[in-house]
Structures are given as C-alpha cells and as structure tokens.
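Some notes on the structure that comes next.
Only a single protein chain was left out; the remaining protein chains are all shown in position.
What follows is chain A.
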Amino acid sequence: MNEKAMRSQRKWQTIIWVAIILVFTYLASDITNFNIIHGIATLPNAITWIFSNLTITSETLERLPKILEKLAETILMSIAATTTATIFSLFLGLMGSKTTGTSSVLGVFARFIASVARNIPVVAWALILLLSFGQNSMTGYLALFVGSLGFLTRAFIETIDEASHSAVEALRATGSTYFQIVFKAVIPQCLPQMISWILFMIETNIRSATLVGILTGTGIGYSFDLYYKTLNYSAVALVTFVIVISVIIIELMSNRIRKVIL
C-alpha cells in the first residue's frame, strides 16, 4: 500500500513537472514569436544552404595568411587575459577562502568582486570598455580579463576550500608564517586543479573572444563580421573552419595536460 502511494505521488510529481515545462515552453514561444513547426520546416533548407554556400574556394585561400594573423591575435589575447587574471584571482581566492582568509571583510570583498565580474556578461563589459578604449586589442583583452577574473576567483576559492586542512594545520603548529603556509602547503596542493581551471578558462575565452571580437572589431571575430557583412560566405566558411580547428587542437592539448597532472 505504502509503495503504491509513493508510486502515485511520484507519478503526480512527474506530471506536474511536465505540465509546468509545457506551460513555460508555450509562454516562451509566444513572447519570442518562436514557431517550432516553422523552425523545423526551415531546418532542411538551412542545411542545404550551409552546404551549398559555405564552401571554401581556392580564391579565399589567398586570404588565409591574413586570417591566421587575426587568429593568432585572438588566441594570444585569450591567453594573456587568462594568465593576468590568474595572478589577481590567486590573491582574491586566498582572501576569499575559509582556509586561508585573514579577515571576513576581505573575504566578503573578494566574493563580491568575483560575483559582479562574473555575472555581468562579457558582452556588457566589452560594450562599456569600447566607448573609451576604442577599437583595438586592449578592449577585448580587458573585457575577457574581467570575465576570467570573476570565474577564476570563484573556482580558486572552491579549490582552496576543498584542499585538505591538515597540512595547513601542521604548518601552523610549527609556527610558520602566513606566507610560508600559503606557498608550502596551499599552493602546491591546489596547483594541478588550478592549472586545470586555467586551461578551461583559456578554452572558454577563445570562444568568447570571437564574440567580443565581433562587438569590438578585433581579432578573428572582426574578420568573421567583415566577411559576413560583405556576403563573402566562402571566406566566412574559411574563418569558421580555422576557428574550429584551433579550438579542437587547444582542447586536445589541455586534455592531454589534464590527464598527466590530475
């Protein structure tokens, strides 16, 4: 009897969930004018269009050196934004973690900075910075920097919190100073996990760098936007292809590194 009651309760729960989701789906399609039937109907056309127009011709291959140069700019921008953000996040992470935090005021401050930097989308940062920094690499770099700062600080706080407290306690018992504890116990323990986060951030940043590039007119995003707006679809295909290849290579490399260190 009891099992039966539980079962029917579970059934009802599922039905209610499905009903809520259906209502929300209806509301969402209504407000956005999204028509699922139209969406599915255009899909075959869209795919044929992609295969017939997005083909790389030999003519566009001449643009490859220029595109690769832009790609290098984007990749370097993402890496630089990540590594410089890492340095600041490390301090914020040490301030924000319960294990290594020195005062609760600083801890709240670090968490507040991280939350604001992370939750304001990179797009908003890019648009704000664009107004005074103008159309150059610095704008994209700073926008990515702020986003990475927010994300990495949160990741580092969690990593440091998860690391074992016993080493910290042992060092404290021997009378080590704060910096000795941090550099001899906390950092060595957390380093593999931190590097893994940094690599993840670089991957994410390369994807967002394209987006930021479209808005701020820098890097590979700018090339894409330019060809896209001049209806040069063959070049659009080439840019997309180059991005895909580089993202996959970077992902494979960081997976390799992760496998060794974690």
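We take it that a contact is a pair of C-beta atoms (placed from the backbone, for glycine too) under 8 Å apart; a residue touches a chain by one contact, two chains touch by 3 or more; residues count from 1.
Here is the rule we use: contacts and distances are computed from a predicted model.
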item: UniProt protein name of the chain not shown, from "Cytochrome c-type biogenesis protein CcmF", "ABC transporter permease subunit", "Acetolactate synthase" or "WD40 repeat protein"; value: "ABC transporter permease subunit"
item: Of A:137, A:176, A:189 or A:234, the one touching the omitted chain in the full complex; value: A:137
item: Which of A:79, A:168 or A:182 contacts the chain that the document leaves out; value: A:79
item: From A:9, A:29 or A:57, residue that would touch the chain that is not displayed; value: A:29
item: Missing-partner contacts on chain A, residue numbers; value: 14, 17, 21, 24-25, 27-36, 38-39, 42-43, 45-47, 49-50, 54, 72-73, 76-77, 79-80, 82-84, 115-116, 119-124, 127-138, 141, 154-155, 158, 191-192, 195, 198-200, 207-208, 210-211, 214-215, 218, 221, 224, 228, 233, 236, 240, 243-244, 247-248, 251, 257, 260-261
